[in-house]
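Note that this is a trimmed complex: some chains were dropped, and none of the rest were shifted.
So that you can tell them apart, the chains are marked A and B in the order they are listed, and the count of residues begins at 1 in each.
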Amino acid sequence: MRIVVANVNTTEAVTGVIAEQAGKVAAPGTDIVAVTPFFGPTSVEGNFESHLAAVAVMDRVRAIEEPYDAVVLAGFGEHGKEGLAELLEVPVVDITEAAAHTASLLGRRFSVVTSLSRTTGQIRDRLALIGLDSRCASVRATGLAVLELEADPARARDRLVAEAERAVREDGAEVVCLGCAGMAGLAEQVEAGAGVPVVDGVPAAVGLAESLVRQGLRTSKVGGWAAPLPKRITGWPITGP
Amino acid sequence: MRIVVANVNTTEAVTGVIAEQAGKVAAPGTDIVAVTPFFGPTSVEGNFESHLAAVAVMDRVRAIEEPYDAVVLAGFGEHGKEGLAELLEVPVVDITEAAAHTASLLGRRFSVVTSLSRTTGQIRDRLALIGLDSRCASVRATGLAVLELEADPARARDRLVAEAERAVREDGAEVVCLGCAGMAGLAEQVEAGAGVPVVDGVPAAVGLAESLVRQGLRTSKVGGWAAPLPKRITGWPITGP
């Protein structure tokens, strides 16, 4: 089985971390192909960047040689799942939904701990559309930017543990989700610190993708995620041809 | 007052219809500047195209010479408002929200009548995020593609009237919203046919934009729609420089 894991930002180091975490949980026989967009921001922290990244990921995924069995969209709270789902027949799993669905199996309420507070509203909206906002106790921000998390893992861990503890104590969270693909790899340490299960969206998405592939399930094509109609689109794909 | 009205597709004829409808309701002293994206699909009918259009509109609006007082995003149910709101300080009004807010003033429940059924889910999601899905009785599709609406207005009108009547009779709608910028100009005829107020998102958005400008109100910059952080973004703007 071959699973594409698409980073949403252009920082290769983040792609590397994501690939590593994805690989750790993959079942024997699963190949992980991690890709970085050809254009876009070095980190995604807001709607403008998220819209741009959505297009950059679609542009990047088009360039991947087939066959592959599933795609993981590795941007927490970002736009793009629905568009990618339209373009492909193989299943697309977004790490936000993967984390939320997985956390919902393990406790009554989960919290998300993310990077900057400016992204918390966007995450809540994403959870609302998935339907799992009623299971979400809170979305908390560490105040660290995506690339700061990457640059100083020890500080990231401390801040994550602190916010995770507050989520458990003050908000009633029973599970914590890491709210940023760049946090991949910190789950174990946060779990040790906060005393609750910690879900990292990247391995969660890989697990769900493997499960879908093994069941032979693919994206529904009868409704909202049907293939785009044939039509003239100027300037697409962005990086051509 | 100068209001930019941004079409989301690359069809100039649609931009023309939108500009005309916007102009009809503008108060004396309001200038309408209608623009067409530099790239993207000829019509937007799905998530992939909507994500692409969101970026194309942001790219296009960046190229407009200042000053202007507000921007109207003229794509019904499309992505992009939040990204554009981050990039700008002047208010951004999306025609989906404009239609929904306006219709909510006129009756208990409104229905949306749109083009293809594949877009109805996306419209419902957009209304859910706005908060007005509880006021929405139904989203109905005519089965006509965006450019078919444009090409054959008489047929478009008949189908719109038929679906509007069903929305009133079967779904309990008291107001109908035209669910596609390309339907601009048909409101009066649909109202005559269906016997309920019909809201066209383009003039509704112009009215709201004028009202915001006159009150001196601008997009909030303290939370989810704050200006993007300075960072390296490869390949942006798409049509540079």
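Everything that follows uses one rule, which is that a contact is a pair of C-beta atoms (placed from the backbone, for glycine too) under 8 Å apart; a residue touches a chain by one contact, two chains touch by 3 or more.
Just so we're clear, the structure is a prediction, and the values are computed from it rather than from any experiment.
Participant: If you could, jot down how many copies the complete complex is built from here, 2 of which are displayed.
Facilitator: Number of sequence copies in the full complex, not just those placed: 6.
As a convention for this text, only the chains that are shown with their structure count from here on.
Participant: For subunit A and subunit B, let me know how many angstrom lie between their CA-based centres, rounded off.
Facilitator: 29
Participant: Give every residue of subunit A touching subunit B within the complex, in rising order.
Facilitator: 10, 38-43, 45-52, 54-56, 58, 79-80, 82-87, 117-118, 120-122, 125, 128-129, 145, 223-226, 228-229, 231-236, 238-239
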